[in-house]
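The block underneath contains the structure these notes are about, expressed in structure tokens.
Missing here: one protein chain of the complex. Every other protein chain is in place.
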Amino acid sequence: MDVIRTRRDLHQHPEVGFTEFRTASRVVEGLQSLGYDVLFGADALDEASRNGVPSQKELDQAYKRAIDDGANPEIISKMQGGLTAVIGILEGHAPGPTIAFRFDMDALPVHESTENDHFPQKQGFRSKYEQTMHACAHDAHTAIGLSLAEKMAEGSFSGKLKLIFQPAEEGGRGAHSVVKKGVVDDVDKIYCLHLGLDVPLGEISGGSKDWLATTKMMIEFFGVPSHSGASPEKGKNALIGAATALLNIHSLPRHSTEQTRINVGRLEGGSAVNIIPHYAKMVAETRSTSAMVNAELENKIKSIVKHSAEMHELQYNLEVIGQAIPITCDQELITLIKEEAAQIDDFTSVQDYHKGGGSEDASLLIKRVQELGGKGTYMIIGTTIPAPHHHQKFDIDEQVLEPTVKLLERISKRELV
Amino acid sequence: MDVIRTRRDLHQHPEVGFTEFRTASRVVEGLQSLGYDVLFGADALDEASRNGVPSQKELDQAYKRAIDDGANPEIISKMQGGLTAVIGILEGHAPGPTIAFRFDMDALPVHESTENDHFPQKQGFRSKYEQTMHACAHDAHTAIGLSLAEKMAEGSFSGKLKLIFQPAEEGGRGAHSVVKKGVVDDVDKIYCLHLGLDVPLGEISGGSKDWLATTKMMIEFFGVPSHSGASPEKGKNALIGAATALLNIHSLPRHSTEQTRINVGRLEGGSAVNIIPHYAKMVAETRSTSAMVNAELENKIKSIVKHSAEMHELQYNLEVIGQAIPITCDQELITLIKEEAAQIDDFTSVQDYHKGGGSEDASLLIKRVQELGGKGTYMIIGTTIPAPHHHQKFDIDEQVLEPTVKLLERISKRELV
Amino acid sequence: MDVIRTRRDLHQHPEVGFTEFRTASRVVEGLQSLGYDVLFGADALDEASRNGVPSQKELDQAYKRAIDDGANPEIISKMQGGLTAVIGILEGHAPGPTIAFRFDMDALPVHESTENDHFPQKQGFRSKYEQTMHACAHDAHTAIGLSLAEKMAEGSFSGKLKLIFQPAEEGGRGAHSVVKKGVVDDVDKIYCLHLGLDVPLGEISGGSKDWLATTKMMIEFFGVPSHSGASPEKGKNALIGAATALLNIHSLPRHSTEQTRINVGRLEGGSAVNIIPHYAKMVAETRSTSAMVNAELENKIKSIVKHSAEMHELQYNLEVIGQAIPITCDQELITLIKEEAAQIDDFTSVQDYHKGGGSEDASLLIKRVQELGGKGTYMIIGTTIPAPHHHQKFDIDEQVLEPTVKLLERISKRELV
Partner (left out) sequence: MDVIRTRRDLHQHPEVGFTEFRTASRVVEGLQSLGYDVLFGADALDEASRNGVPSQKELDQAYKRAIDDGANPEIISKMQGGLTAVIGILEGHAPGPTIAFRFDMDALPVHESTENDHFPQKQGFRSKYEQTMHACAHDAHTAIGLSLAEKMAEGSFSGKLKLIFQPAEEGGRGAHSVVKKGVVDDVDKIYCLHLGLDVPLGEISGGSKDWLATTKMMIEFFGVPSHSGASPEKGKNALIGAATALLNIHSLPRHSTEQTRINVGRLEGGSAVNIIPHYAKMVAETRSTSAMVNAELENKIKSIVKHSAEMHELQYNLEVIGQAIPITCDQELITLIKEEAAQIDDFTSVQDYHKGGGSEDASLLIKRVQELGGKGTYMIIGTTIPAPHHHQKFDIDEQVLEPTVKLLERISKRELV
């Protein structure tokens, strides 16, 4: 299995959270062909615990597209409705610890660059899907996971290897449902990773910090339509309510001791130019280095939404659709990673920590393992990126892929003796 | 041809502006079967002069749906891209004046009520298309036009009858392209009409006034996306620009002597919850009893948009996508209508004027006729409406249909002797 | 008594509502010297029914200034706290009807122009008081009232003449308290007037219409201060609440059949640049040609204020500080005025109605008289104005003064035989 080729295939077929039908189908096929026990569909996540599931129409379109592009119909029939997690399990020849690795698979609703200085475009593996792009390296993460699976497939070890391919990391939506299914309840140590994050190629840290707690919300405003010329006073304008909420949400105060973030990532509302807008929908998020401060901001947004609606006699609905918490990495795992990375020539700088900076729902997996007495870490592996994460020209230097697979293999073998 | 049955068939198959493929196909077939010369597609409007044409995707979906629902493929192949106007021409036996009637055909992006006290629902002819509804009586207008065509089909008259079935009245988008094609350049008198408008059943006016000048605009804001957690300061937030524009547009001052209207009918922007929104689009409109005051408001919106964008270092684009002007009705036509209506028992109250109240792009047709020395009017025919125009429970009392056809027939025969 | 000299003296000493100490003192002295019975202070208005009374500090400063500028200390000692109404009563020699005239006395918080093309500046009678100006002709109204008093002073008539010099017309604050005192309860006919209002010199109407119902509100927001650098998250920001209210108030929808107006005339809040603003205060008004629509707008503002406050955990306070209603003029009085005006050469155009356009708390006096079976009107007397009412270059053409006095004298003598 060529990690670069796999990565490029996935890059060309990006699928956003809970629509990773083709991606998950490929992962299932790959793991099964290597002899892994594979759990997927309702066996790999708790359906009701998912946050921010796309509309039925979006699920249907993605499902159909996956089949058109080679997904195994039998496999994905068990993923209908977006049950797109895959767990690969390999038992060793002797009893021993359960070691998990987690890889995220989802893409972003970003239109990938068509300019020729963008490497995937130049090399012919740019996204085939309009408005969808692997702009956060999850294509590489999944490819690395599959290559690791191959390296460990002979199974000459003690203990159990558990490879978690998780959907819907973006928006903090997928990990919660994997936790709720009990997937990590038997895990002794969990290793999570991310490429890039402004760390240069050749540099690696065994742990990371400054990950932000976050809450993602979906908000709806319900008003009353009316003809804007004939009876403007009879309408209740949902877009004025939403715009008021948006500006006030962005105006929430900064914090003196904790980092915070606020974003209203999407807003849409209204119907035609001559109808008073009777509906609006938006998605918003808070983040903070403190889970408590994040909760305060979440409550403030709830208050802003409520009063922006009631001010204009609108009804409203607010749902939490995603979440993550800060990460505390265990030093034991950091040290082990550093020792193994030091054995690989490509890693020229090996450190304890880099800054995380965003939010990660792997935090929920790590916290669950730690709550049950296990350990976890979130390592960061540097690579050159020509544009920021989530940008339409984001890319990685593929030189990082092989050494990373090698590192994970070394970690696995050391843990599982 | 049963006017009620025709109206209900159209009601069940509503098509928004420039997607009236099935409707226009039905009209072409009807007129051709009655022996009219029929112009349609590029012969009936000036393609480049259309405002607010839907996206290619929307056009394609509507086109396909029309074929599925019985549109004549040969006919609508000439309407590709939304060339959905139809002109029916019938020459009399002797020379004489050219008399035109105008009927609008388009529906609205409104979700029709499914409650049982809504007559179309109860009678089983509710819209088959989600989020689309004949909520402004254009279904009835078109049905009336076809019945009039039938009544006049024998052609025993002098002069020329010209029936104009116009697309995209909503948003003031279609009439301009019909004018530009020269369709009314040979017309001596033009009669336009609307049902409802808060006039009770049995009441009719030969003219109308207080129609509002209007300008419809499509506005785009272009920013820079960025990860909302990792680098919020690198984004340029298009939704903050748009929300600022929206609130300031609505805050434009009232006018001391003229009526004005303002609406931002639709706004959408951003992509995912964790990406700083880099794009937003909105549609807005101004109206006024004075064309000059309307132009002032249009200019103020242009200023607000420009500065809301530049305030946040956004690029922007603003296009005028629709327009209408006030209507001045000619007394000669009003009087003629009143005389004929007085002969029909169903019309118990006959007046010179009712209030228009909204905007009408028939204004452009009437003005063109008047500029070339002809005359025009816009009559209003009352009917019971259980909910306001554009409301999801809008409906008409179908009792008005037969008498209206009779009235138009009388007008035609008197004009064409 | 020279009406022009009186007007200029008053113009030079403008006093805003309920601080008309010097003005009212002059009126009392004038009326007493002419032999009128004069009611003033608590005898001329109901203290508790006043709306929008200035702060004690403002009252004190104005009181002191009035004494410095020649007000009679004994007289104004009875006006302490802003009891600045004056009623002059003259009984005729025989029984007869009670005829009232109403004149308003207050100025505006406008900084009068110092440019030389501004007539009062050029002629040396510009306001002596910074930020205060007679920019709505009440100086002229009061001067006319005093000249009328002089003309009628001999008293050779039947019935009773009642001259009402009212404070605080601006903001609709004074008339209510005069009504509540019962001042017009014995009045058979009341004549009110305004100069200017875009009516040209030489033109006059006996009545007026389109006066707007109005409500004036004072609104306070109470938050929590905090150091903006050290603990921004501990503040509750009253100015963000106020700015949100302001933009949403201005965004209230226009009305399809009634004229409306909205204004937030003043906003102030916060303390120092490095303190989160903990307090804000604003004054706002609604107006409409319909008293019911005005009440709806008033309620909408109350909702906006409540929710703008609660959105940010602010306390708030809202008080109605002024009001007026539409005016219905009695034709009998209009006709009488027209007949008398026609006898005066200076009035070359005599009409039934002009448009009022603003709001007038004389509406409350007229309505009270009409409720008790009497009649009333509000006449408009044209004069050239170089700038709009309330503008810092507002002025009148003083040529209008003498003929107006003559007209009122003729009306009085005809009514009182």
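Points to keep in mind about this one:
The first chain written gets the first letter, and so on, giving A, B and C; residue counts start at 1 in each chain.
Rule of thumb we're sticking to: a residue touches a chain if its C-beta (ideal position, glycine included) is under 8 Å from a C-beta of that chain, and two chains touch if they have at least 3 such contacts.
These numbers come from a predicted model, not from an experiment.
The chain that is not drawn here is touched, among residues C:Ala42, C:Ile67 or C:Ile275, by C:Ile275. Listed residues B:Ser77, B:Ser303 or B:Gln343: the one in touch with the omitted chain is B:Ser303. Of C:Lys209, C:His227 or C:Lys375, it is C:His227 that touches the chain left out of the display. Considering the whole complex, the residue from C:Arg102, C:His138 or C:Arg287 that touches the absent chain is C:Arg287.
Touch with the chain omitted from the figure is made, among B:Arg126, B:Lys180, B:His255 or B:Lys355, by B:His255. The set of chain A residues touching the chain not shown comprises 247-248, 250-251, 254, 256, 259-262, 357.
One chain of the complex is left out; on chain B, the residues touching it are 229-233, 235, 237, 240, 244, 247-248, 251, 253-256, 276, 293, 296, 303-304, 306-308, 310-313.
Against the chain not displayed here, chain C makes contact via residues 108-110, 131, 170-171, 197-198, 212, 214, 216, 225-232, 234, 237, 239-240, 242-244, 246-247, 250, 261, 263-277, 280, 283-285, 287, 321-322, 357-359, 388-392.
Methods note: only the chains that are shown with their structure count from here on.
Rounded to whole angstrom units, the spacing between the C-alpha centres of chain A and chain B is 46. Computed centre separation for the pair chain B/chain C is 48 angstrom, with centres defined by C-alpha atoms. Of all residues in chain C, those that touch two or more other chains are 247-248, 251, 254, 256.
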